[in-house]
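Here the complex is missing one protein chain, while the rest keep their positions.
And now, chain A:
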C-alpha cells in the first residue's frame, strides 16, 4: 500500500500501479480546475482527481474558466481541453496568462495538429486524451516540484 507524504495509505495509487516513487504532497493541499465541454471527460477527470484526494471544480469552457478566476478563485493545476464552444483552450490559456495566472496549466486534447499553438499560448504541459492516472501523476509531480 503506497503512502502519500502525509502518511495516509493510498490504495488508489497502489491499485492503478503507480510506482513506489509516486509520492504526492499532502493531497488536500492541491486544488485543480477541469475545463472541458464533454460531460464524460468532466466526470472522468473529476473522479480521477477526487480519488487522488485533489479538490477540484469543473467548468464547461474557456470563458467559464476565466470567470471563475475573476471571482477570486485560484488553483494549483488547470486541466485545459483545447476545442470548446464559447472560448477554446488556446484563447483561455492566453487570457489566463495575461491576467497573471501562474498556475500549472496542462493541455489535454485529442487534437495533435494544434499542439504547438496550444503550448505557445502558455501551457506548462500537454497530454493526449484520454487522460490516465499515470499521465495525471506525471503532471502532479511537476506541480509538486514547482510548488
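Throughout what follows, a contact is a pair of C-beta atoms (placed from the backbone, for glycine too) under 8 Å apart; a residue touches a chain by one contact, two chains touch by 3 or more; residues count from 1.
One rule holds in what follows: contacts and distances are computed from a predicted model.
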Which protein name, taken from UniProt, belongs to the chain you can't see among "Potassium voltage-gated channel interacting protein 3", "AP complex subunit beta", "Histidine-containing phosphotransfer protein" or "Origin recognition complex subunit 2"? "Histidine-containing phosphotransfer protein"
Please identify, in ascending order, the residues of chain A that touch the omitted chain? 12, 15-16, 37-41, 43-44, 47-48, 51, 81, 83, 85, 110-111, 129-133
